[in-house]
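Since the structure comes first, as structure tokens, the remarks are kept for the end.
With one protein chain removed, the remaining protein chains of the complex are shown where they sit.
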Amino acid sequence: MGILNKLDSKVEQFESGNIIITSADKLLNWARLSSMWQMSFGLACCAIEMMATAASHYDLDRFGIIPRPSPRQSDVIIISGTVTLKMATRVKKLYDQMPDPKYVLSMGSCSNCGGPYWEHGYHVLKGVDRIIPVDVYIPGCPPRPEALLEGLIHLQEKIRSQSIAKKVS
Amino acid sequence: MLSDFGQVLVFMIIAVAFVAFVLLASKVFYPKRPSKEKLSTYECGENTIGETWLKFNVRFYVVALIFIVFDVEIVFLFPWAVVFREMGMIAFVEMAIFLIILIFGFIYVLAKGDLYWDKPKPVIPKLEREIFNSQK
Amino acid sequence: MRKYFKNIYLGFSTIWIGMMITLKHLLFYKNITIQYPEQRLQLPERERNRLYVNIDDCIGCDQCVRACPVNCIKIETIKAVPGDKVGKTGETSAGKKKALFVPKFTIDFAKCCYCELCVFPCPTVCIYMTDVFEFSEFQRNDLVYDFTDLTKEQAEEKRKKAEEWALEMQKKKEAAAKKPPEKKVPLKPETNDKNKSDESPDSKSDDKPSKDS
Amino acid sequence: MEQFLIDTFGDNILTYIIMPVPVLIFLSLFALGAVLAERKVSAYMQDRYGPNRVGKGILQTLADMIKLFQKEDITPAKADKLLYNLAPFIVFTATFMGYAVIPFCSLYIGADLNIGIFYFLAITSLSIVGILIAGWASNNKYSLFGAMRAVAQIISYEIPTALAILIVVMIAGTLSMQEIVELQGGGILNWFIFGGPGGATKYILLPFLFAAFMVLYISTLAETNRTPFDIPEAESELVAGFHTEYSGMKFAMFFFAEYGQMFAVSAIVATLFLGGWQSPFGELIPVLNTPVAQIIWFILKGCIFVFVQMWLRWTLPRLRVDQLMILCWKYLIPVSFINLFAVGLYIVL
Amino acid sequence: MDISEILSILNSVFEKETIELKTDIPVEPFLIIAPSKINAISLFLRDEERLQFDFLSSLSGVDYDEENLAVVYNLYSFVHKHKLMIKVIVPKNEPNVKTVSNIWTTTDWHEREAYDLFGIVFEDHPDLRRILLPDDWEGYPLRKDYKVQEFYKGMKVRY
Amino acid sequence: MEVGLNHFLIVSALLFGIGLFALVSRRNAILVLMGIELMLNAANINIIAFSRYGGLGVDGQVISIFVIILAVAEAAIALAIVLNIYNNFSTINIDEVRTLKE
Amino acid sequence: MAELKTEEMILNMGPQHPSTHGVLRLELVMNGEIIEDVKPHIGYLHRCFEKHAEAMTYPQVIPYCDRMDYLASISNEFGYAIAVEKLMGIEVPERVEYIRVIMAELQRVASHLVAIGTNGLDIGAFTPFLYCFIDRERILEIFEITCGARLLYNYIWIGGVSRDIPEDFQKKVKDFVKYFRPRIKDLNNLLSYNKIFIDRTANIGVLPPDVAINAGASGPTLRGSGVKFDLRKDDPYSIYDKFDYDIPVGEGEKGTVGDCWDRYMVRVYEMEESLKIIEQAIDNIPEGDVLSAVPKRVRPQEGEIYFRTETPRGELGYYIISDGTVNPKRVKARSPAFCNLSLISQISQGAMIADIVAIIGSLDIVLGEIDR
Partner (left out) sequence: MSLYDGIFYAFAIITVVSAFIVVLSKNIIYSAVSLFITLFGVAGFFVLLHADFIAVTQIMIYIGGILVLLIFGVMLTTKITDVKLKTKNINALTSAIFVIGITAVLIFIMLTTNWKVAEVVKYDETIDKIGVLLLTDYLLPFEIASIILLIALIGAAMYARKSK
């Protein structure tokens, strides 16, 4: 049991015809990509832009994204800001506590690779991908709300290409 | 009457069956990748300190207690309300006595403050010594 | 007792007022949401987003690198051999002579903090900020942009040329001035040294190129 | 409905089994719609659009459901497996059983118990046990806290609810939901909020009935844990309350039950005070009093109350737990008692 | 009130050696106080009728020079609206300063921060732990000779 | 066999027995209370059964309401006492309390 | 009140918690619902600002200043720029001063809007929060046309501002002021005077003035306790002494002086005062060049300075030591939120778990500034 266990977690550019995309796939992917509940979790300056994105002007809810306070009910974690070494273990724990399938958006330079702090920041984790697998990197410091939305759309594309079927070579 | 309750039973069975069906069906689909971290208790990203044992307030109990007394009272009130129109004044007086006795109890617990939840008891911080008074 | 009723009154009235405000918004206010992928804001011209380097105009003067607080610009330059034209015309659009090849001009947008400090000191106004912000990637390395117009082979060739020429010059100089032998021309163009900082981030005190700009 | 089924299938067990199905379908559709409506209403109140990208937004909740369907269902290692899994059953079942006595129209009621409203009151309290178990079994501080608070809140507000219901029962003299609705036939002025059928003197009761109506509405709000009474799941304090640890479909069941309850209590309020499925025009316009129209009236009335619930939720801050209790014990219950006596006096005199 | 007046008030109570006035460094003049005396002098500064420095703006640790660390106190008086800057200089190998957290509660965290980042030990501080960095961090990062550790809990620190 | 009075009586007797078992064998005060509740329930079944089959009529039901009230009063007071015991002895094990008292 | 005998429960709030405003972690020692002690743990966002400042040249520090208090970047730059200017003895042109003040006041409004909104959100009111963000967005728009960024501006430079104001700047600002006044009224009706909100915040987290001063509180937190102290008035910098405005202080209108409601309300009033300043300044911006005083090389003489300004959160002081090179020897930022937060364990004793949320909200902390 657990059909979705086979869900590939890495993006692979499938060549067309390589894979049987069933309509079930489509339905499941569609549901996942259109209802990404985000874990309400902010770290630093980028979190403010994330809040602005969720606010009326940009409205994350349009994409079906609502913040959930508990990781148990969220699908996507937006790492919005500087991950410090003190925080890193917690971020990892929170990520771990999310149920599969789950996605990670790295928002802003800091979580991409330490950003402005990459050089002298003795206490800054240089990129959140050192602890958890990141799906989409959104550049910017902070990224504009639109950039976050674009990243989300990017992530949706990635989800769209996922499949539960085995690859047929 | 029995058939009506039978209907209620059917409602219950359908509800249970529905939940069971949905949960089982989802079990077929969802991925299972448990790990130690994933199964650990959520506490804002921290490890839990101590037991999940809350020092519960007695208020919880007192509320339940008072509720149950009122519950019983309500159980009496319903048949009373149904026959109220037919019985008229007698019913009213009898119930009034009944209620007033209980309301007395209610007022007692109310006055004693048993019903109030824990109010915040703010401790206003103080300095050991007055050192500043020009602004007042 | 009066307080009791006042509380009830206040409760209802303030809740009512609040509800009227939200109702007003529900019914009469225009939605202000920008429906992003379909609808876009007109971004102001000063918008600070992804940098763009017009490499045709770049003279490889290194000013932007020194100004950057984050050290996310990396430039390598190769001295042009006399007679070798840099770029198509050998000049910037303003007509300034270009003397350096720029075989490597990368900006790591994963690090950049979009502060615009690199834009102002550029003498040829060839590095500037655009309003492109939609460039999220699946891989972090894709966020490192290289603006150079030279291919690797070309760069290699130019480098060799420059080295040969430098060697030649050195020999010439040695021949010309045998008496003061200490005065050596460095093998590589000076600018190259300053770009090493990225390899040793924590020895911050001396390799910071922008120290005395 | 029942008669119709008996005609179709004969008087066998199948008849009874089919009866709840419309309710289940309605409940599912309602939950899907209400979640979406809630998001839309809140969005428009906040000058934004709300979900509008998934099939123009209409399919949003469907997508949510299918997504929750695929989500891993985590049972925390420290949780009590058996009870943890049992809780959603109890909560959902309790909610659904409440629907058995809600009269949707003159022909359809799940089970026309002659003690219908009393039954409703009792059966909704079953979910208390579910909540307690959920909170306890999760072995999470927030959950337990949330559960205890939820229970304390629900049971305290059951008293004013019952007292407010009693007022209607006193006037109606019956506990059967269907009969209560039938008594309110004949136009808007016969609704119990206007004193039910009766002479002109009934208007003396108007303030009391209105007070009872308010009490009932407020306490049902509290019983369904809606803002401003959503302390058990107050995000800013207790993360997600008793279902903090629940994920996937089990969480969806709680969600489902919550929205189901929203409509159930709204329907009860509508039934008791606003004439249930009765058309406001009575028999004046007979077309508006056919069973189909009745269903529409009923759902409309219910939905209005659901809308007010949403409206309140997106306007108000939430109370603190002690204030909530004070509101119940110090305001609602005394008011209800006074109501009770006043209405009683009116009737006997 | 001028700093020299403050100095003269202080001098009338405390020994001259413990307090030193520096005016040659722009922009602000300041007093240098012996580390052991800081507590007593602070108390005096706060409670003396004419001074009443009831507000401590800032307490900063400084890597002063090769051998010394310093603690800088910026005081302000809400009553008299005057400011004062005090420095305490301690050697790096034995950076002990008396705490003033019993005088201004705000210094509680400030001192912890100075301890955290410079390793200045505040004697008699009620709860001298690291505040910003995790408890198991090595070294005092704001010292000029700080070398960042290679790994922290298995995570690489450097880029 | 047609379900009749005896069936109900047997179930009630079983419940009573189980409740009694809790009463005599369990040492947790709250479990003892649960046992008592079981026994009261058994009694109630009896009363109602007789009210239906024994010609007791609705009177039986009224009586059972009073039984329930007694159960409520008993549970309320007993639990309050249990709380007090717990508060004083930090345990609700009856035996332990007994020994602690001495 | 003696409770049932059990050991105390420790509840973790944060670092991921919806209402700790970022990565703050509070360890609550609870007795039932009553909080006996609060142990704040900070440093989850320690980004080594002071270390960076030592490695940067003076102008390069400014982007990092921005990132300290990311809700009030302009104010952060402002203080730093003035401090360095003082150290170097630069006189900035009048026009620059005006622009800076307008920007700083706009920033103050924007920052208070977030503070107010999140305070409401903590209490459970979601809609006012979004209304605040809508209004804030209007301010960001002004910032964006001026300096191109929405959040972290790098606008105020040492000796000037990075760019002159655009043409329609004045009009936009005036529009905003006109638009915003009635919105404050709406906000008050919707949130500030709501009975539930008052009940939740009045008499909670009372901070007496002497304790506040002793603990180093500043800004609205201090003024909420009734202390009329604002650096713009009491230790004027830039051109704040030219304007006419009030300093609102908490008066205990709904409860005790210094409670959460007072602190909250001080911010609301302050927004109106800021509007006043903006109105007075916007029409009087003198002509001139904004970059004329910007030095080519920023290399202050050896010296040190402690300079403080009033940011939306309170007294932000920069202690800068220059050793005569292009890099500062030490930059210490005395952050207001750091001091304000240190008060929390004092003022939340005996509060309930729901109150602590209100208290955090009313302190208006920004973790970036606390941890730096």
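First chain written, first letter: the chains are A, B, C, D, E, F and G, and each begins at residue 1.
Throughout what follows, a residue touches a chain if its C-beta (ideal position, glycine included) is under 8 Å from a C-beta of that chain, and two chains touch if they have at least 3 such contacts.
Predicted model only: the values in this text are computed from it and were never measured.
Listed by residue number, the positions of chain F touching the unshown chain are 1-11, 13-22, 24-28, 30-31, 33-35, 37-38, 41, 44-45, 48-55, 57-59, 61-62, 64-66, 68-73, 75-77, 79-84, 86-87, 91-93, 95.
Where chain D meets the missing chain, the touching residues are 13, 80, 82-83, 86, 113-115, 118-119, 121-123, 125-126, 128-129, 132-133, 136, 139, 148, 151, 155, 158, 175. The set of chain B residues touching the chain not shown comprises 1-2, 5-6, 9, 51-53, 56, 58, 60-62, 64-69, 71-76, 78-84, 86-87, 90-91, 94-95, 97-99, 101-102, 104-106, 108-109, 112, 114.
Here is the rule we use: only the chains that are shown with their structure count from here on.
Counting only chains that touch, the fewest steps needed to get from chain A to chain G is 1. For chain D, the chain whose average C-alpha position is most distant is E. Among the other chains, F has the CA centre that is most remote from the centre of chain C. Per-chain CA centroids place chain B at a distance of 16 Å from chain D.
Residue positions of chain G with contacts to 2 or more other chains are 4, 9, 15-18, 33, 43, 46, 48, 51, 55, 63-64, 67, 127, 130-131, 134, 152, 190-191, 194, 196, 211, 213-214, 227, 346, 352, 355, 371.
Within chain D, residues 43, 45-49, 52, 69-74, 141, 145, 235, 239, 244-245, 248, 314-316, 321-322, 330 each touch two or more of the remaining chains. Chain C makes touch with chain G in their complex at residues 7, 10-11, 14-15, 17-18, 21-22, 25, 32, 43-44, 46-48, 67, 69, 113-117, 120, 129, 204, 208, 210-213. Across the interface of their complex, chain A is touched by residues 39, 43, 46-54, 57, 59-60, 62-67, 69-74, 235, 239-240, 244-248, 251 of chain D. Across the complex, chain D is touched by residues 9, 11, 17-19, 33, 120-127, 130-131, 134, 190-191, 194, 196-197, 199-200, 352-355, 357 of chain G.
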